[in-house]
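Of the protein chains in this complex, all but one are displayed in their positions.
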Amino acid sequence: MSRYTAITAADLDAMLDAIGVDSVREMFDRQIPPAVRLDRALELPDGQAEQDVYAHLSQLAARNTSAEDELSFLGAGMYDHYVPAIVDMLIERSEFLTPYTPYQPEISQGGLQVMFEYQTAISELTGLPASNASTYDGPSAVAAAAYMAKLHNGRTRIVASAGLHPHTMQTLRTYAHGFGMDVVEVALRDGVTDAAAWEEAIDAETSAAIFAQPNFYGAVEDAAALSAAAKGGGEGDGPVGGANPVVICQADPIALGILAAPGECGVDVAVGEGQPLGNRLDFGGPSFGFFAAREEYLRRMPGRIAGETVDVDGRRGFVLTLQTREQHIRREKATSNICTAQALNALAGVVYLSWLGRDGIVELGELLLARTHYAREKLAAIPGIEKLHSQPVVREFALRLDADVAAVRRRCAADGVNPGVDVQALSGREEDRGVLLVALTERRSRADIERLADVLGAAVVAERREAVAA
Amino acid sequence: MSRYTAITAADLDAMLDAIGVDSVREMFDRQIPPAVRLDRALELPDGQAEQDVYAHLSQLAARNTSAEDELSFLGAGMYDHYVPAIVDMLIERSEFLTPYTPYQPEISQGGLQVMFEYQTAISELTGLPASNASTYDGPSAVAAAAYMAKLHNGRTRIVASAGLHPHTMQTLRTYAHGFGMDVVEVALRDGVTDAAAWEEAIDAETSAAIFAQPNFYGAVEDAAALSAAAKGGGEGDGPVGGANPVVICQADPIALGILAAPGECGVDVAVGEGQPLGNRLDFGGPSFGFFAAREEYLRRMPGRIAGETVDVDGRRGFVLTLQTREQHIRREKATSNICTAQALNALAGVVYLSWLGRDGIVELGELLLARTHYAREKLAAIPGIEKLHSQPVVREFALRLDADVAAVRRRCAADGVNPGVDVQALSGREEDRGVLLVALTERRSRADIERLADVLGAAVVAERREAVAA
Amino acid sequence: MITTETPLQRDRARTIFEKGARGRRAFVAPALDVPAVDTTELLPARLRRGERARLPEVSEPEIVRHYVGISKRNFDLDSGFYPLGSCTMKHNPRLHERVAALPGHARLHPLQDAERSQGALELMWNLQQALAEVSGLPHVSLQPSAGSHGELAGVLLTRAYHEDRGETRKKVLTPDTAHGTNPATVTMAGLEVVKLATNADGGIDLDDLRAKAGEDVACLMLTNPNTLGLFDRNIAEIAQIVHGVGATLYYDGANLNAVMGLSRPGDMGFDIVHFNLHKSFTQPHGGGGPGSGPIAVSERVAPYLPLPVVAREDAADGGEPTFSLEHDRPKSIGRLRGFHGNYGCFVRSYAYIRSLGGDGLKDASEVAVLNANYLLARLRAHSLPNGRTVADYLPLAYGELCMHEFVLSGGPMKQELKIKTLDLAKRLLDYGFHPPTVYFPLLVDEALMVEPTETETRETLDAFADAIAAILAEAAQNPEIALSAPYSTPVRRLDEVAAAKRPVIRQALD
Partner (left out) sequence: MITTETPLQRDRARTIFEKGARGRRAFVAPALDVPAVDTTELLPARLRRGERARLPEVSEPEIVRHYVGISKRNFDLDSGFYPLGSCTMKHNPRLHERVAALPGHARLHPLQDAERSQGALELMWNLQQALAEVSGLPHVSLQPSAGSHGELAGVLLTRAYHEDRGETRKKVLTPDTAHGTNPATVTMAGLEVVKLATNADGGIDLDDLRAKAGEDVACLMLTNPNTLGLFDRNIAEIAQIVHGVGATLYYDGANLNAVMGLSRPGDMGFDIVHFNLHKSFTQPHGGGGPGSGPIAVSERVAPYLPLPVVAREDAADGGEPTFSLEHDRPKSIGRLRGFHGNYGCFVRSYAYIRSLGGDGLKDASEVAVLNANYLLARLRAHSLPNGRTVADYLPLAYGELCMHEFVLSGGPMKQELKIKTLDLAKRLLDYGFHPPTVYFPLLVDEALMVEPTETETRETLDAFADAIAAILAEAAQNPEIALSAPYSTPVRRLDEVAAAKRPVIRQALD
């Protein structure tokens, strides 16, 4: 008997009998040709008792330095926000954890209502009326938005700000190659998307124009200006007389608590990485991507969407709706291939947003603004460290070190501090050499920032000294 | 607004208005005389955000060396068994975690059925028909059993084996002083209760005769012989012609998986510490005490008891029964004062026992027997270490070290090993000098035992060398 | 009409012992890694069980389904309003479960050396300090396992105190409003209960007290606010009388949630107080425990405190203080249980105290009292279709305002509407509410004891008041509705008499 099964010897006899075979072996022999049978045992470690598996996985965990083990300023898309205990409690409830996608709405009202509430929260945050119930993650949501743009206007040129996260850019390129679109990158200037280059790059053939808010280097973009430029300032008219491109903004949902809502800025589609909203770091996943758009895109959106309706007795209820967009109905004509998405992560997201609340998300944003400002000025005042740009930032900022970033980071690590992301290591771009991206969450106090300043300052000094010596 | 409350400014106005007072202050002023009002703020640290409380409690946790942090052979009443993940999942379900005692059976069938099942499991384990739904812990359960003996036979003499855990003996004495009973201790001989002294100590005035199984030093007692001796071998006749004393056995529930059930041995009441059954160590609590007895004691038992019945439609259901024993009905005539007990811990217990199952608990016992034997022989073979006794043991055994136990333990700790309990430090008894009590659970592998042997052996050698040098 | 009931729903409740099959299992034993030995040699047959304990034989999925399934047959605090008087069913923050589960707390062995459990000892010390501050009594023992265990400690302390002074005092005064654990404890502690009458204001009858307070009185046990939800305004005088005869004054802390940061038992003159961490300090009740019942005492009673107590020693050099378990109190009454008390509960309640701080605790009590008074006012004012008000049927038993709870009498309702408090309670189940405590305190006819707590919203209080009114209105039309309630619960009214007459208290197995 294998783990978690329940067939006793007596069961087995009775069952084989009912089936009309003499053995399990026969049951398979009658179905699988010998040529493709595996006639040896799988070469895997032997099965273990629960306690031994626990011990093994604990040992593996102990060989990771998590945000619990060091003072970490890592960010660049995923952030060590505090996840309130109620989130864990709710996502661990069997009723949320273990069901499949809600195909039977009568017995899935819980999950469906969660989707509906989640859609409402994302809609509020983005200022856009139509949210789906989640996509895989931030970068793939950007790619999915580009595909939607293609379905919408049939054009194939994507103009993308270099302020997108490198992973977003790479994912976009992978997908775009698949569905036949080209990506044109617009450089940054003074830390933000170069407005002139942006406007110039967007032509009548442009299907989608994409930027990040804040961008990868932490700078807040002028979303309204970028949207307006993309749309040529006109009503329904693109920059050079054609139809407007779809303006897509990849946003940090925490920053959206205080930043102008994309929908208010003329953005058509707002997507982003949902991890900061009550999801664990989990070494990068699972989390969720959010995806919201103007009404006109509703029937071309990817993913599940919950809608409100009534039952035969007139009672309010929720169902998966607009399923004719989806793969199981439309197959090769579907607007996306997505099936399993990130429902549980989206639940964590809406619980987290309820916990923060209307005022709390603003307070959180203001706290981050103040602490980030403090940290940025404090660090930039250290000799050998300067700001990469002076644009407004919310919770993350880029510095340029006059020292080898990898070496500096190693020194900091020895002191239990992870000062942030080595940007060049992530992006591979030569111009990112020396750039350190420092992220804050509400878990990083003033004392933590001061410790960072001490440790990072000392590391930079030591590295420069050594460089001079060498 | 305080944490977890929900009264907004608008609520407050409306509520004060409805109450007919102008302020919260007035509401209190009209009820509490000024002389006993506290007119200053409580001197407590300021309230903190959830993340900060989490950080504080984590820091405190980090200053403890738990069984996760060292190789621990501590036991002496509480054991580091593996708690299966389903236990945590179930005890964390709101439906089990947050209700009160099931005073309204119609909406408490879950909790009541758990009690009924728990009682069944304890009854099976002890071989006694009547189990209550839990008491506080092992030692207080022994004291409660002694009180029941007094209520049963009106006598006041308690004969107790010195093999009881020191905490049990101390608790028994505290309680006994309260309800007017005397405790006479019977010494051990060769590691087990001295049979002759036991028989002699039990006279016609003896209300209760109490022993532990296995006893504090790990030795398995001959429960049948002790019971028979207590009862003078006769039918209903005490040792010197009076009525029988109540024979009480405090048992390790894990050991009961393979040891003769107390009920089979002539024991009247079996009690014990439930922690080994799926409960965390928790630095000593909360866990639960189990309490089972022969039928005749049913109406004098302490604590809640769930019973089966039917509802008005004939449906099977469960209720708290025999409540006329209890304090809320009988007040000063109650058989006990217990009210809140350990329901959630008992749930963990019955889930754990279901997880182990009929065969599993035996396999576990056999594994412990084999590993304990291996460890005992291995350690006793080290120069300077000998067995305290040669009685059969199940999962814990006592050694005598020819070295200062405290010093040896400190040396081991430096190597990340906690070799067991310093018995004298716990019992305060001079004859326990040099005694180390080593406990195993299924989490301690052969490799762990070998590491213990290495580290403990080296520590004893080093200590003896130093003692010679000094 | 088509029946919506299916065979499954008609199924009788089955216990885990009635599920599974011989040979099924969830447990997989770790491998035998030591040399195989003949274990019958290690443990002779004489000492072994004859038959295996007939524990369940079920797979892990069966266990999960079984207990998840029966859990759904419970009402709980996370599912609805639970105004169970005297029980302080306030929100249980999940932060507490999270921090209690940290391995540094949860897997800490109680016999770990003090040097290697400094975090736990500091936590206990901090909690002792906090409880001392809240109660106004300086010395704390965290040992007792629940309220009634704290009471036992307290009465034994009182005995020890008197015995140490060479006095044998046998009587303990308890008001007739006292909780059942008070008199039961007195008996268990070898003393005698003497009942005190309640005056017209719902407080202690001072004349009766004066008459009974003699040199043979060991102690007066009191709850303040008492179980009527009323603060005894004569508390100073009561203390004077009791202390005047050399007795101690014991505070049953079950109602502490009314006065945190507002009034302190120590300042009222109490010598001993127990706390119910599972009430005021939000340890989840677990369906009947675990709880924790620390006690705080005055100087004169301190020498007798149960062991152990956590002590703090400041470092001579101004470094970190160290904490230890003090075992050496020669006059101590001794231990009341194993180890150091319910540490897991301390973690939760300490986290709560750190979350709220002093101001937060005070706010909690203020809102608890506000909510109770608001609900009382809402009920009172509620008029019914027949022109009467709720208060006509369910008058407040004593007083005008209340503290954190209030007691209504169902006497007039019974008289006029022919439904009893029990019926009202059962019908409330259909409305989705946990009923208040019923038939306690004993001196109120058809008592209904309502404690909303501070964590409820105004909307919930309104809905509850509406439900009470609706039930009374229904009853005015047709008492049968309440008399046969509940209808929508997993089972309906159960035959308790039969259960007690021929007790079936375990599953029969063959």
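The chains carry the letters A, B and C, assigned in the order they are written, with residues numbered from 1 in each.
The criterion applied here is as follows: a residue touches a chain if its C-beta (ideal position, glycine included) is under 8 Å from a C-beta of that chain, and two chains touch if they have at least 3 such contacts.
Just so you know, these numbers come straight off a predicted model, no measurement behind them.
For the chain excluded from display, the touched partners among the shown chains of the whole complex are A, B, C. The hidden chain makes contact, of the residues A:149, A:230 or A:356, with A:356. Counting over the whole complex, chain C has residues 2, 4-9, 19-21, 24, 59-62, 64-65, 68-69, 72, 78-80, 91, 93-94, 430-432, 455-459, 463, 466-467, 470, 478, 480-481, 484, 486-488 touching the chain that is not drawn. Contact between chain B and the absent chain runs through residues 1, 3-6, 8-11, 47-52, 84-86, 88-89, 94.
Here, only the chains that are shown with their structure count from here on.
Taking the CA centroid of chain B as reference, the farthest chain centroid is that of A. Remark: chain B and chain C have CA centroids separated by 20 Å (rounded to whole angstrom). One inter-chain figure worth recording: chain A and chain C are separated by 45 Å, centre to centre, where each centre is the mean of the chain's CA atoms.
In chain A, the positions touching at least two other chains are 49-51, 84-85, 89, 94. Residue positions of chain C touching 2 or more other chains: 23-25, 29-30, 58, 60, 64, 68, 93, 95, 97-98.
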